[in-house]
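Quick one: the structure is below, questions incoming.
Subset of chains shown; positions unchanged.
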């Protein structure tokens, strides 16, 4: 973990423009605020261009996609591309049906993402492979390393495959992360919030793989720390302590868990 | 309480397609995850057919209804009916105004629900009777048993009237449940989340009245258990402990409360 990346985020308080799904808006905003970023959520076609180009990062998450949202995402993503603002794309449930699959392809043909993040099934789908999924969760085994590398190469981006072991690759350099906790899967939107945290880390200086790896490691360590609190008895009491942990000093978080 | 129903839900992790109101999406998803189900929320007309027919249950909740949502609900509900997927309908605020009243009638003329659940005022409205309500809450007294039986008979469904005493009826067999806690009324969306839990229980084997009664009893017992925790000082601290309790072993929950 490069703690300077997190410190730089907290100094900068990057403004992250979210066009994300309705289920997770509140949790993503709270998680990003805790981590040290500044969320803005706007999806009206009339304003997304203005919001994106004045942001420090743009997150496009297709979790509850509509036709209107696809258009707004393309406008926002292209404005970000023009302004040099990094775009993070989260293709939630892309393999689930034709509408999601075609919409994400349309978005990726129009917008150049700095980062594409998703589970193995979602990222495999983007390179024409299918892994067993249930709803929006991928359940089958996959070769995460190979998937990350090929998505990175195909889309000329940094690819993140999340799972028990997370993998990040820019096509040349690949790293993995093993921090995390099973309770993350019992709280809705933790994966979506990770997209917000990745967006914040992309707004500071450093190599993409290092920035993303730091974000993954910190996020998982925060979950481990929260889950270890004795007041945590299940997913309900885990969530607020996870938000608290996202606000912690990374060095403190590391010390506490040793 | 038939604990096998809850155990079967947790083994199956049923995928429940929600077209529900925006206020409660996050809480419903978290509550269903805690209980052992798997939520998916999608309301674009382009995908609801595909999502519904591959789900284990469909929940239609009209809490923040729009014209677009009525169309999406009918497409999703009909796809579920064709595929034999049980549909749970929650007519939130149906008596409140003409738009809600007419929309729910349109939905119920197009979709055959396995379960209709609501408070006394909402269910009475569906059989042409009016009970005093305030906003989306029914406040007047009603004959819950008679309302449940007549809704079940009129719509050839299983009807659930929620309240201090919950009543479930398939038109022939009727049972009541008295578990629950006043704090449930101080957290938004607990009634909506109950719809998610009912949907999950409808996806496993057993008679409808038994499955629904088990869900009602477990849900109320979880609330009682959460409210009894000494850290709970009000609705804010109750909500996370209620989510924790929804994840508990039903036998453990029973033992703790004896």
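Note that the chains take the letters A and B in the order they are written out, and that residue 1 is the start of every chain.
Definition applied: a contact is a pair of C-beta atoms (placed from the backbone, for glycine too) under 8 Å apart; a residue touches a chain by one contact, two chains touch by 3 or more.
Small disclaimer: the values here were computed from a predicted structure and weren't measured.
Visitor: Full complex copy number, with 2 in place?
Guide: The complete complex, not just the displayed part, contains 3 copies.
In this section, only the chains that are shown with their structure count from here on.
Visitor: Only C-alpha atoms count here: how many degrees separate chain A from chain B in terms of the superposing rotation, rounded to the nearest 5?
Guide: 120
Visitor: Which bits of chain A are touching chain B when the two form their complex?
Guide: 21-27, 63-67, 93, 96-100, 134-137, 186-189, 231, 233-237, 239-240
Visitor: Can you list the chain B residues touching chain A in their complex?
Guide: These residues of chain B touch chain A: 13, 15, 22, 25-26, 29-30, 33-34, 38-44, 46-47, 50-51, 55, 231, 239-248.
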